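What you see is the complex with one protein chain gone and the rest in place.
On to chain A.
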Amino acid sequence: MDLKVDYVAKLARIKLTPEEEAKFSEDLNKILEHFKELQSLNTDKIKPLTGGTDLKNTLRQDGEKIREADGSKLQKSFPDEEKGFLKVPPVFE
């Protein structure tokens, strides 16, 4: 079995219950088994398709652009704040 669910969950910073871990381990390893069919295709000379579009460098003209920002609307969705600042738990205990 390739996929160690507890290890990957740590990489994703996500808490799983023991039941979830067991169920995902079974489901996902079945799904990985299915992916093996791709290995039968020779793709040595194929360039990866990295997105949904052929557009490249869709950048606007370099120059000043002033956007009216209304911070108060964003502040309203803060889960916790103090004096208008976003508040988070301590980084270190």
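Methods note: a contact is a pair of C-beta atoms (placed from the backbone, for glycine too) under 8 Å apart; a residue touches a chain by one contact, two chains touch by 3 or more; residues count from 1.
Note that in this section contacts and distances are computed from a predicted model.
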Inset, instruction - Using the UniProt record as the reference, specify the protein name of the hidden chain from among "AzlD domain-containing protein", "L-lactate dehydrogenase complex protein LldF", "Multiple sugar transport system permease protein" or "Glutamyl-tRNA(Gln) amidotransferase subunit A". - result: "Glutamyl-tRNA(Gln) amidotransferase subunit A"
Legend entry - Hidden partner chain, touching residue among A:E37, A:D62 or A:E82: A:E37
Inset, instruction - Go through chain A and note every residue touching the omitted chain. - result: 2-3, 5, 8-9, 11-17, 20, 23-24, 27-28, 30-31, 34-35, 37-39, 41, 43, 46-53, 55, 58, 60, 73-74, 76-80, 86, 88-93
